[in-house]
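Submitted below is the structure of interest, expressed as structure tokens.
Incomplete set of chains, arranged as in the complex.
Letters A and B mark the chains as written, and numbering starts fresh at 1 in each.
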Amino acid sequence: MISFESDYNTGAHPQILKRLAKTNLEALSGYGTDPYCESAREKIKATCRCPQAQVEFFIGGTQTNSVIISTILRDFEGVIAAQTGHVSIHEAGAVEFTGHKVLEVSQKDGKIEPATLRGFMEDFYADGNHEHMVFPGMVYISHPTEYGTLYTKEELSEISAICRSFRVPLYLDGAQLGYGLMSRETDVTLPEIAELCDVFYIGGTKVGALCGEAVVFTKQNMPAHFMTSVKKRGALLAKGRLLGIQFDTLFSDGLYFEISRHAIEMAEQMKAIFRRKGLTFYLESPTNQQFIILENSHLEQLRKNVAVSFWEKYDDSHTVVRFATSWSTTKDDLSALEELL
Amino acid sequence: MISFESDYNTGAHPQILKRLAKTNLEALSGYGTDPYCESAREKIKATCRCPQAQVEFFIGGTQTNSVIISTILRDFEGVIAAQTGHVSIHEAGAVEFTGHKVLEVSQKDGKIEPATLRGFMEDFYADGNHEHMVFPGMVYISHPTEYGTLYTKEELSEISAICRSFRVPLYLDGAQLGYGLMSRETDVTLPEIAELCDVFYIGGTKVGALCGEAVVFTKQNMPAHFMTSVKKRGALLAKGRLLGIQFDTLFSDGLYFEISRHAIEMAEQMKAIFRRKGLTFYLESPTNQQFIILENSHLEQLRKNVAVSFWEKYDDSHTVVRFATSWSTTKDDLSALEELL
């Protein structure tokens, strides 16, 4: 059985496990105050070329989104997100749990188009009743999106400019950021993201860590007494070292990028296999997730040997299926897949 | 430098790291649905002699408390806790964040006395205005308490009986449960806890895991669609294996109890050292935390070589200090401590 089910179904990159073992007996202070967290922060700031950044670590994506959004929004505000955004659909209402609305806007391939955003903001302020409405107080985008697609530098710059003109912070969910940065089709770099966004996170869980996401506040805009707000949300890890050591490892010797590049390379080879086999792409993404339309009986057959993700029903006889690569995908996996298709 | 600062300042028990490494390449489903989580659940149920139990895993204690309390309480209810309870003081208002009040009652050595609980319940229902008040909807105790003290079987039974007579669930915070179970002075066993409590958790973070707490619902009383409520609170771990593998290891071959017994043994030897040195106990606990009153200059001197926890100011010239042992405390640590005192 080979698996392309997700990018989080194997453990951690071996170097991470090695590092955890090596540091295991050191007595370290808790809650993110240990030297590994500190070192990881410095490496991330350097990699982002953002010396004034403030970096904090969280366990998972939904937790990160909910903490960041709810500590930055003001009482009367909500967060704008694509209708297909992770916070809109697949986080069980975690943002609403904190008392704030997700203001859903239309999308294209998972992305918010700049014109859509501008229109939404202008319409809001044009409405004479807007004091009875939730104010747009933040823009949430994901990069890569839930469909594996990417914003261009131009799109990102335009969205950032709109946010600034309306004095609304831009937040980028980078659960799979590495794959976006290492895509062959992107023109966006990490320092540019740090410059254009007010806050974003660098995903670890889906890019080789056991768990963990690194949040980067780029404009000295970390909320006051942030540790207390994090604790209040049950999101403060006692053995903060678990996150610090992982990110310190990921940002040593470019491991984060190496892992990402490997998964992209595997994804490109996988795309080539799909093409050779004449399969139909539902969406040919530039990152590590590919969406293929399979005939149902074909899918059933395939699933005896290959784990994949159901994405959605296409029609009565076809299904959209997601294939994902990760740090642990091997050439052997791809050969086996090609044979089985 | 030796450390008695806390029971969570070193990494994980080596067997846990070994197991994580061994299983690292297996492709497993996420969110707690993998076979290691399942195996850990079965082992915990067996150890608790509670076959009908439902077991779920969380990352840390505050998260666990906040999820459990807020999903079990009804809208009009709050949770009773000692004024010194962890949820009352040291969780930054995590219970209140979910919209529920902590009803603080007086305590003795960190414990709620049965008479106090009974009085509180009776007074509440005697008050003609109680429809304008927060209903007591759950009782929270910790065992060991924040002071390292333990409930006796008699006390626990009495509290449980009061809870049942008022139809209010009893929740036991077992962040350091292992040390309570392995204490030389306890008459309470794990199956008894499972019988007397409606829900409790078995702490991993402070008992040898990298992170993790195992919640046990003992009466088929896990809230409906609990996974969704957990996700909504940002508390659902993508790579659930990280928790499953750790608890499966801790509950194989009695490792959880072995770790706990070791820390208790170290604590008892430490207590003997304190007595030999003529130090004054602020509170001589039956578990792995000891509270000592030190003259300030003595403390200052000691801290050059020993990491300990400030607990509270005793008077102008003395300080209460906490010494904790853990899985990683060694006889050498104790010898060094004795020499330094």
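Rule of thumb we're sticking to: a residue touches a chain if its C-beta (ideal position, glycine included) is under 8 Å from a C-beta of that chain, and two chains touch if they have at least 3 such contacts.
Being a predicted model, the structure only gives us computed values, none of them experimental.
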| item | value |
| --- | --- |
| Assembly size in copies, with 2 chains present | 4 |
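The definition used in the following text is that only the chains that are shown with their structure count from here on.
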| item | value |
| --- | --- |
| Distance from the mean Cα position of subunit B to that of subunit A, given in whole angstrom | 33 |
| Subunit B contact footprint on subunit A (complex, rising order) | 1-3, 5-6, 8-12, 14, 17, 20-21, 23-30, 59-67, 91-94, 97, 205-206, 210-211, 228-229, 231-239, 241-242, 307, 328 |
